[in-house]
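Sharing a structure here in structure tokens format.
The complex is shown incomplete by one protein chain, all other protein chains being positioned as in the whole.
Chains: A, B, C and D, in written order; residue numbering restarts at 1 for each.
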Amino acid sequence: MQRIGVFVCHCGTNIAATVDVKAVAEALGHEPGVVVSQDYQYMCSESGQNLVKNAIKEHNLTGVVICSCSPRMHENTFRKAAAAAGLNPYLVEIANIREQCSWIHKDIATATEKAVILGRAAVAKVHLNAPLIAGESPVAKRALVIGGGIAGIQTALDIAEAGFDVDIVEKNPTIGGKMAQIDKTFPTLDCAACILTPKMVEASQNEKIHIHSFSEVTDVKGFVGNFTVTIKKKARFVDETKCTGCGLCTEKCPMKKVPNEFNMGLDNRTAIYIPFAQAVPKVATIDPNYCMMLKNGKCGVCSKVCSVGAIDYKQEDRFIEEKYGAIVVATGFNPIKLDKYDEFAYNQSPDVVTSLELERLMNAAGPNGGTLLRPSDKTHPHKIVFVQCVGSRCDDSKGKPYCSKICCMYTAKHAMLIREKYPDTEVYVFYIDVRTPGKNFDEFYRRAVEQYNVHYIKGMVGKVTPQSNGKLHVQASDLLANEQLHIDADMVVLAAAIEPDKTARPLATMLTTQMDTNDFFTEAHPKLRPVESATAGIFLSGACQGPKDIPETVAQASAAAAKAIGLLCKNSITCNPCVAHSDELMCNGCSSCEKVCPYGAITYIDKEFRMPDRTTKVRRVASVNPAVCQGCGACTVACPSGAMDLNGFSNSQIMAEVDAICK
Amino acid sequence: MLRISIDKIDSLFAAISEKQALYIPADRADGAAEYKKYEAGMKLSEKLNTVRSAKDFFFPQTENLVEFKMEGKKIEVKDIRQESEDFVIFGVRACDARSFTILDKVYLVEPVDSFYKNRRDHGTVVTMACTRPSETCFCQAFGIDPTAPEGDCAVWSDGSYYYFKANTEKGQAFVDSVSSLLEDGDTAELDKTVAKTKEIMGRLPLAKLSTENFGGDKLNEYFNSDKWGELSESCLGCGTCTFVCPTCQCYDIKDFKTSDGIRRFRCWDSCMYSDFTKMAHGNPRLTQLERFRQRFMHKLVYFPANNNGEFGCVGCGRCLSKCPISMNIVKVMKALEVK
Amino acid sequence: MQVNENKEFEPLIVAFCCNWCSYAGADLSGTNRLNYPTNVKIIRVPCSCRVNPMFILRAFQRGADGVILCGCHPGDCHYTSGNYFTRRRMTLLFSMLDFLGIERDRTRVEWVSAAEGAKFAATMNEFTEAVKKLGPNRRLEDLRCRKQ
Amino acid sequence: MNKNLKEQVLRSSGVNVLKCMRCGKCSGTCPSYDEMEYHPHQFVYMVEKGDIETLMNSKSIYKCLTCFACVDRCPRNVEPAKVVEAVRLAAVRKQGNNHMTPADLPDMLDEDLPQQAIVTAFRKYIK
Partner (left out) sequence: MQETMINRAKQLLADGTVTRVIGWKRGEFAYDITPAVFESAEELESDFVFDDFTSANVSKYLVKESAKEGKVLVFLKPCDTYSLNQLTKEHRVNRDNIYVIGIPGGPKLDIEKIKAKGITGILSVRNENYTLKIETIYGEETMPFSEAILDKCASCKSKKHVTYDELIGEDGDVLDSNRFDMVEKLENMTAQERYDFWREQLSKCIRCNACRNVCPACTCEKCVFDNPNSGVENKAASDSFEENMFHIIRAFHVAGRCTDCGECSRVCPQNIPLHLLNRKFIKDINELYGAYQAGEDTTSKAPLTNYTFDDCEASIVHERGVE
């Protein structure tokens, strides 16, 4: 038999002025199961709580109903009080008779009647409350960072700084990411390599950081605090532990016509290569698509010249498995492919380039050693047209619907750098809007216009036509002058939209994190939890969550690190006990619940059941991981058999409330 | 014999329904027949039978038994039994008429079911002889003569007249109450109709179905028969057969929480349902095979064992035409029979 | 609720509110002393997606005259996607009730954020009025539960 | 502003002019730009403002080649050429403003002009 105590709070006059609290206590005292019903001035006060605690002990209560302010206010207070008196904290229910009764009603009679009904619903519910015990699960003290660009490096450094081991998985032979390809950074114009490479070195030298370059995540199992991740270390045919990065092999390799991806294919590299001088790890990699030794067994030059014997043509992909407490996704972005934009002649003329290609063309370590020359004839361009928003803000299948955010600023940077270095070059920028929200951003853009005399034209380029004289005919509109412009340019630079890296989507599936329709990872809350994914223990760093410039990326990377550190600091995680659970006897294993679970908390197991005729039958049934479940209840409604229920808000509890209210 | 011309039947119905509630089989929009409370203009259905049997009048699908009023912590028990009104069911076929005899053996023996008795006492059963039996009919197997139905009063039709004959006191009272509308007449035409019907009965596909190898003493022959597995294999476990059956009598008692108390009611149960006779300790029939067997063993063996050889089936054929997968007592008897 | 000859019909409204947005929004309308009728009784659920169609039918069975479901605005769900499922489920359920001839104004879904105390109160006022106009729920009530 | 006309143009073109983000790519791409008094991007904007009559009275609408370059290249799928065609249609449909009467026909007969064209024009431009 239930022994329920009801405690009605006056909240000074906040409740008592419009609700006859004595009458409420009296009425609820007559409810079945209620053994004590009292009212008090301030139930949340020390003495009010003592009243509750004493009643629990004195009457040996099995449930407590507090009629007071919103549970969002003091539910925890009273749960703690109950726990202190030896009653399971989840046997406490709150009837909200302040915010949802006394404060909104004026008539004492009706407000009192409603307060009684709300109290009765809480009593009905508490009859069915079960004691819940919050579970705990241990936390593996190691973090995984997926992606070794500036976001991943920053996150790893911050986590390592806090004293935790952290692994970086980078799919390319070196960390550094897109930032390593960039020449200068806005709005300060400092050299990207000069600020990035020290961080790369720092990461490689930090004892706590373990870099798995040329590697990929192939499987993720487990949940917050307890992920098991399989990492594929792709064969690079060079023993990382032996290679000193001397580069002799790359000099001697006879296969020299491999498009150099680091330079956006604007020049060539050898089949065995180190992507760039400051690569980390500085280890050679053999490209099996071009290496003649790997393709037909004829060559072996690199092996012969290598003084430490690091070359290993027989190397195979290796898989390692590691446990992590937290995972940070930092998979970054890529410019979109421009094949569909015929009007800009990107595929027709080498002198039409993307902005990232321009970065390489202008970089001292780039194909032209830092001198800006037209890719076609290596002459100096005198007229350059920049086209903004190529593929951004598009409502069609060719492009992306969002603003890529970084293009306005880097285009101003490019224009300025060109005008600075080559004052004889005329620069036109065709824009739809110039977006410069950011510290010193607008000033930077104004400098390009005012100080460097870059021609900013509001309007879009309609067409670029390569001419026989090597010029590019640019046809565009100048909306403010209301005229069509025709410019014969030497080069055209396209600000291609950026998109999440292609590896992100399969990764999201493995991580059971959500993505938006553009394949950007979805944050747990767009305002308040911007660096966490909705899946506990998975954090988001950098452009994988949305377009970002370097300062924003670094800020988010550190924020994600802070969140990960917060998790790793704990020895164990206390789980919310109000989680879903499945009645295996009733579960059909139909997977409906799994499909609506935003957290991937539901898995299926084959379980053996004893059948009525004493045979056994193996059936697929759902199993909820209480450490991952957040208790939303979506699964309970998706389940047709009602096998899935939610602790603390069970079907029977909610229906008891409905019944009590409708009585 | 007392009779009334078919075209005057409306006046007879009107006269009956003036004194007490009258129920007749009438056609619904979907073509099926069901018992409806007579209202002026309603036509007697020409269908052989209704989808639901006539047992509903004495043993309705749900019936309130008792109420508990609750106020705070006080509980008050309320007896809600009321004396039933008098009523007449007209046009009950011989099979359904026999079903009341079977139900009586369950509900009117000690302890008497007061709810059933109340209705039985107040209801007059007016039966109607069959003229156009269907291929699914097998009442003959249970010794029922559809041309001479039981019931308080039997009615025959020869196409021009309805003929009346009281079988019981209640039936006689009924005939007396409408005697002003009846006239005496010869039965020559009727005798021909009856003879014709009897001839058709002999030609029915199930005319040869016999119960001689079934009965109360056949428990050992059939309980462990290996046929049950095969027969029950396709059973969906729905309750169609039991709910259209005029003799199925099992019920479950349930409580319903109303706004101010509990209403205890009973409702039909089906031995085909997985929680049939489920008790605190568990369920004695855990598989569909056992539940399926229960239904047929009950009708063909257990019931006769306890009721002087009377079978728990009247051969109305409803389960034959309504079972979703066409598994029925005839197929069971034929498959099971050990000669 | 009963109809009394000399008393205006007072409908019973059951409001399911998600803990994170709408329940907080209801609290806010209390904090700001924004009145809405006592007819509305709130049941707290973790997320609007916890509301099973059975709960809604249950409320009608037991004597509710209107049922309203409040959750976070689409895109703001505390559990990221719960209210998207709610939206589909309730659209279909309400459409089915409509198909069965149940008055459509007896059911509603409204997105109320934790900041929209005023919207919560306005919604409840409006909904109560709409249900009042319909009169007592007769098409989806259980006579056994009707108050004497 | 003539609301009905705007409605008519929007309906017959099926274009949502509110999608335009004023990038001017249509005008940047238009081969007839210089022939026009009002250019494609202005077209879209004028329809949005409801200033249809000005357009109907402008020769610009007949300068559009309907090459669909603007439709193809518009990043927002606004389809300016369809708006142009819709305004032309609106002009055609305008009662009392029909460009031909049966009496005009004999003068128009020209041996270089295919008869088909005359019949088509006649059908199109007469009440």
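Note that a contact is a pair of C-beta atoms (placed from the backbone, for glycine too) under 8 Å apart; a residue touches a chain by one contact, two chains touch by 3 or more.
Predicted model only: the values in this text are computed from it and were never measured.
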| item | value |
| --- | --- |
| Displayed chains contacting the withheld chain | A, B, C |
| Option from A:K57, A:H486 or A:K617 whose C-beta touches the chain left out | A:K617 |
| Sole residue of B:K105, B:K198 or B:K322 that reaches the chain not shown, by the stated touch rule | B:K322 |
| Sole residue of B:F68, B:F87 or B:F256 that reaches the chain not shown, by the stated touch rule | B:F256 |
| Among B:A15, B:V106, B:A148 or B:C238, residue touching the chain not depicted | B:C238 |
| Contacts of subunit C with the absent chain, listed as residue ranges | 53-54, 57-58, 60-61, 74-75, 81, 84-85, 87-105, 107-109, 139-144 |
| Residues in subunit B touching the chain absent from view | 28-32, 34, 46, 48, 51-52, 61-62, 132-136, 200, 203-206, 230, 233-234, 236-240, 242-244, 252, 254, 256, 265, 267-270, 273-275, 320-322, 324-328, 330-331, 334 |
| Positions on subunit A contacted by the hidden chain, ascending | 517, 585-592, 595-596, 604, 617, 619-620, 638, 640-643, 651-652, 655 |
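Everything that follows uses one rule, which is that only the chains that are shown with their structure count from here on.
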| item | value |
| --- | --- |
| Separation of mean Cα positions, subunit C and subunit B [Å, integer] | 46 |
| Chain centre separation (subunit B, subunit D; CA means) in Å | 80 |
| Centre-of-Cα separation between subunit D and subunit C, whole angstrom | 51 |
| Of all residues in subunit C, the ones touching two or more other chains | 62-63, 145 |
| For subunit D, residues that touch 2 or more chains besides their own | none |
| Touching residues on subunit B, where the partner in the complex is subunit A | 70, 72-73, 257, 259-260, 283, 286-287 |
| Contact set on subunit C toward subunit B in their complex | 62-63, 144-148 |
| List of subunit A residues in touch with subunit D within their complex | 343, 389, 391, 393-396, 398-399, 430, 432, 458-463, 475-479, 482, 484 |
